[in-house]
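A protein chain is absent from this complex, but the other protein chains hold their places.
And now, subunit A:
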């Protein structure tokens, strides 16, 4: 028996070894290497970097631009999930149980489902280029054109440092909402219809239907959405890099951690320093993941 069990263990292990080794080589080892490179002065073009200990990390603490980036990531971490989830919940509710009878979607919900999901299909780079044109600050801009026709001064959506961050946030929400509408719709579909019907018969309106039934029963899905969106907020890069002026400007008003890593690596050729920023970002992300998993531990509602 023991021998058999041992052989079976060996059999299973031999199958697991390959993926484990692949994982070690391609997932774990780059992390370890990044930690090592973070402690060198590597500029990316030499074969022999010098070990400089924690100098890069010391430098990092007085890097004003990086801390601006951290602030922006922090703001996104709070605002992006909040706004996206609120809007997505509202839409999902309307699409599924918001209709007049209270158990089906509003009129045209099939059409809206497609419309909401459409941005999700577009590549981030496409979205970024698209919105560059939407936000153009002259008469050719989709938003500023009508404004100027009405005699309003054009808004510098991407060129005014006070506005640019909100424009980026807006685009991110625009792109993310569709996916969460679908996610919440799936969640709603698994809630038994009779619950809504029963509540309706008891006289619940749309508002109490939403807050008393929909939201509590969707809570698990909302938490998942929160974690996903939080990670999206921490590693946002492409939209900022492609859409904003000076890749995170104007005047650093939209820069994010990933953009600073890229800038330091591929524009300043400070790969060592960029790795140090990457290590810090790694801890931010891991910290966020642990924290959100801890906080979201909660009894499931059985139905």
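One rule holds for everything that comes next: contacts are C-beta pairs under 8 Å (C-beta built on N, C-alpha and C of every residue); 3 or more make two chains touch, one makes a residue touch a chain; residues count from 1.
In this section, contacts and distances are computed from a predicted model.
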Name under which UniProt lists the unshown chain, selected from "AzlD domain-containing protein", "Aminotransferase, class V", "ABC transporter" or "N-acetylglucosamine transport system substrate-binding protein": "N-acetylglucosamine transport system substrate-binding protein"
Residues belonging to subunit A that touch the chain removed from view: 21, 24-26, 29-30, 32-34, 36-37, 41-49, 52, 55-56, 59, 135-138, 144, 154, 156-161, 245-246, 249-252, 263, 266-270, 273
